[in-house]
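Below is the structure I would like to discuss, written out as structure tokens.
Note that one protein chain is taken out, while the other chains of the complex remain in position.
So, chain A:
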Amino acid sequence: MATTERANLIDDRRRLALSHLTRNVVIFVSAIVLMLYVLAPVTWLVSSSFQTEAEIVSVPPHWIPENPTLMNFEAIFGATAEEEVTYETRSGQDPASGGYIPSTAGNLLPAMGNSLIVATLVVILNLLVGVPAAYALAKIRFLGRDASVYFILVTRVIPDIALVVPFFLVIRKLGLLDSLGSLVLTYLAVTVPFTVFILVQFFEGLPDELDKAARVDGCSRFQSLVRVFLPLSLPSLVAVILFTFLTSWNEFLLALMFTQTEASQTLPIVLAAFTSDFTISFSFINAAGVLAIVPPVVVAVIFERYIVSGLTAGAVKG
């Protein structure tokens, strides 16, 4: 009797171990598939930016360049806006690759500068406007508070395409067409509601008593915000910074409408134009693509370490 029970127990244990093993294998395989799906395009982008035009089109593709070259990057940093690339002179500038340099190659670096300026300004202005607004909405009871929050949220659900024409009319009226100002202004209109929404959620999660304690301790409302709330909000501030930076950096539609020359064109516009040139150099475009993802990655790496949880642990009994 005892032996049968024992045997049954061992059987049960084996079945359990087997089911655990099966589950782990399934999870592992799924993870690999997902990782390939996410990383393969980026890997190809980076890999091909170090390949010649000829190598890129080889079949099967070379994931690791056989003859790595920096020609594509040299072409980007060598190109100047003054240098006119015409149909006749379009090739030969990249003799090693035999690729073609787009006629607007010289605009790439200035556009990157524009993108950086716009994104940075949008981030800063977002914080300046969004933080006090969110604090007020979260911690001060006033008439119309709920209505304000809903109103701000509603502006967020309107698709950008619906806003393009009104935006255009306003921007033209203000005389801001083809200037960075037009982009900063419209990107703010798009991102501030999101910022306020995220921060309101976060501030509401911080106990009211912290605010009261700070004010009884001698803080004005503003000091309470700066000295108590902001240090505790780092994770959500970082989320806001990353979101607004990336939104501005990637934005295409509004930039396409409001910018016409290299004076205000941003990176997505210039990059997209490369595909509609006389001929297309994939190696060059991919190198430009690699440059385009560098700033967001740098920003993400800088701020990622501030995204820590549990910063508020211990504020109140928990």
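We take it that a contact is a pair of C-beta atoms (placed from the backbone, for glycine too) under 8 Å apart; a residue touches a chain by one contact, two chains touch by 3 or more; residues count from 1.
Everything that follows uses one rule, which is that contacts and distances are computed from a predicted model.
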item: Name under which UniProt lists the unshown chain, selected from "RNA polymerase", "Peptidoglycan glycosyltransferase MrdB", "sn-glycerol-3-phosphate ABC transporter ATP-binding protein UgpC" or "Multiple sugar transport system permease protein"; value: "sn-glycerol-3-phosphate ABC transporter ATP-binding protein UgpC"
item: Residue among A:177, A:232 or A:280 touching the omitted chain; value: A:232
item: Contact partner of the left-out chain, one of A:2, A:59, A:143 or A:162; value: A:143
item: Touching residues (missing chain, whole complex) on chain A; value: 141, 143, 207, 209-210, 212-220, 223, 228, 231-232, 310-317
